[in-house]
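Complex shown without one protein chain; remaining protein chains in place.
Showing chain A:
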Amino acid sequence: MAAISPDNRGLRLAVRYLVLVLVALIFVLPLLFMVMSSFKPDQQLLADTSSIRAFLPVGDVSLGNYAEAFQRAPVRLFVFNSVLVTGVTVVLSLAICSLAAFSFVFLQWRGRGLVLSIILATLIVPFETIAIPLLLIVSKLPWIGLDGVEWTWLNTYRVQIIPWIADGLTVFLFVQYFKDLPGELVEASRVEGASWFQIYWRVILPLSGPVVATAAILKFLVMYNQYLWPLIVVQQEQYRPVMVGLQYFFQLNVAWGEVMAYLTMITVPVLAFYLVLQRAFIASIASTGVKG
């Protein structure tokens, strides 16, 4: 073994970074390829895969694929649908799940323990195992809307929103967080005569920034990336979200340039959002595992 000289240490540091960079390439290159390809005409895109040019913005670079993607599919509509469904679900989920968690942690009521146990037990039921029976249920659920009573939820926004509002994980995250808040705050507010809702709204929620961010990010990822559920409950173009909209690009001759343009359009905003809020994203995933 060589003695640890400054040179040697420099070398070891270089090797460490080399390993980190090589691993990073595995994760970056496919995504880089997607973005770069979206600017190239099909012929060049295919030719470029045989060399390093696949990852570089070289050759006949243009926005042509983007223009054609907009021609082929109602991209704006899909994005609007996804943003609407995601936004509404996230907001309602935060409100309803935090309210329930508030009641589990700070209020004493009969059945509290049982109801919470039932909710937490649902964590072990993967959505995929209830999708088919749920499809049957929503196909026959009544809905009282502005146009009177409808007897199905298929092909609507509500079918994409309402079943996803409340879930065990979100309730769990809020319960864990609320448990660590000082209970005296609530008692003191009660003594001062605040109503339960005022305590929830004025005392507890303002202290809940971190868990709200966590729950919002997790819900956002689930909702924006929805695929299986809208695939089976929405047949009308009018209500389709972005992931299901992908099917428009798989008719007979796959135009890879357009596919890449569409993928880039629906991915890059999320990636940018992630890179800006990177710490919060990672902290939110980590917090699902800390208590276990």
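Observations on the structure shown:
FYI, a residue touches a chain if its C-beta (ideal position, glycine included) is under 8 Å from a C-beta of that chain, and two chains touch if they have at least 3 such contacts; residues count from 1.
Note that contacts and distances are computed from a predicted model.
Between the names "L-serine deaminase", "Isoquinoline 1-oxidoreductase beta subunit", "1,2-phenylacetyl-CoA epoxidase subunit A" or "Carbohydrate ABC transporter membrane protein 1, CUT1 family", the one given in UniProt for the chain missing from this structure view is "Carbohydrate ABC transporter membrane protein 1, CUT1 family".
Among A:41, A:59 or A:168, the one in contact with the hidden chain is A:168.
Screening A:79, A:96, A:181 or A:205 for touch with the missing chain picks out A:96. From the options A:84, A:135, A:181 or A:213, the residue with contact to the unseen chain in the full assembly is A:135. Listed for chain A, the residues touching the missing chain in the whole complex are 13, 16-17, 19-20, 23-24, 26-28, 30-31, 33-34, 46, 49-51, 54, 96-97, 99-100, 102-104, 106-112, 115, 118-119, 122, 124-137, 139, 162-168, 171, 183, 186-187, 190-191, 196, 200, 221, 224-225, 227-228, 231-232, 243, 246, 256, 259, 263, 266-267, 270-271, 274-275, 278, 281-282, 285-290, 292.
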